[in-house]
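The structure appears below as structure tokens.
All protein chains of the complex are present and in place, except for one that has been dropped.
Showing chain A:
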Amino acid sequence: MRSHGDWVSLEGIATSLLDGSPIAIAITVFIAFGLPVLLHLLFYRTVASPPSSNFLLLGPNGAGKTALLTLLEAKSSPARTDIRVTHTSQTSTAATISLPASVPTASNRYRSVNDTSLKDIAKNPVKYRLMDTPGHGKLRESQAISQLLSMSASKDAKSKLRGVLYMVDTAVLANPEILRDTANYLYDVLLILQRRALSGGKKAASGVPVLVAANKQDLFTALPPGSVREKLEDEISRLRSSRSKNLLDASVDAGLADGEDDILGSSDPHDRFSFQSLKDEVGIVVDVVGGAVMGDEESNLGSGVRKWEEWIGQCL
């Protein structure tokens, strides 16, 4: 029996590995400790796990969706940056945003402000993903609505939709054309959420909450949130009655229709629609909260969106 392997034949290698030579021990040690580290670097460093709470940012063109996203993004980045100018979006984007520590989340809303555990949150803030969508009429269907459908339908916890932020430009909402467009889009969004809630059966309690973010409150012509709520409810009531009487799509004949005949809210189209009744009947909570993306003072960046962040916090 050879005491040392010759590193040539298979048996030789096996022998030298098993006879306790320093090389063999070194190799073993290296593999035993190096492999887990290597695997960790490979899987956990390259792909940072995305936060599991998703929010979708919807609304008509020019409401301030992209501006809000960039503002929140700038706020959550460690280095203070200036706010970027934005233009009409063509593609949807997602960004990971950390909730400021001062905003309470649903899980710790009963805690005292002096609770020491809140300090930990300040160090490791709650993160969520906010998805911005283009609001232009031609891109809504293909990017925003389809995104909403896929996110609300997904069973995967990773891409589960926690809430929808619907941006409204309150400064121009008095214009009937714009009001109609805004309400129309909101109607579509709510209808999808309603369909999801109703088809969910017993799990209907987990209806996706909707925040109607009444943006541009800093402008002179802006309507107050209460008035925005009223106007949207009125317009949706009218939409409901006209939608229920409208023509069928061409796809009905081709057998592609998917039960489009349901309407938002109560089944009688002549009832007045209100967000309250939607909550009672379907379980979708709609809040109208005012705020302003732009126009806050230099000192505290994004003070106008504080209320919306609180709403997001309550959804987490």
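Couple of notes before you dig in:
Everything that follows uses one rule, which is that a residue touches a chain if its C-beta (ideal position, glycine included) is under 8 Å from a C-beta of that chain, and two chains touch if they have at least 3 such contacts; residues count from 1.
Just so it is clear, contacts and distances are computed from a predicted model.
Within the choices "RING finger protein nhl-1 isoform X1", "Protein kinase domain-containing protein", "Signal recognition particle receptor subunit alpha homolog" or "Methyltransferase-like protein 5", the name that UniProt assigns to the complex's undisplayed chain is "Signal recognition particle receptor subunit alpha homolog". For the chain missing from the display, the contacting residue among A:T66, A:S152 or A:Q194 is A:T66, taking the whole complex into account.
Taking the complete complex into account, A:L239 is the one of A:L130, A:L148, A:L239 or A:A292 that touches the chain left out. If you put the missing chain back, the residues of chain A touching it would be 61-62, 66, 70, 73-74, 77, 79, 81, 84-93, 95-96, 132, 134, 136-142, 176, 180-181, 184, 234, 238-239, 242-243, 245-254, 256.
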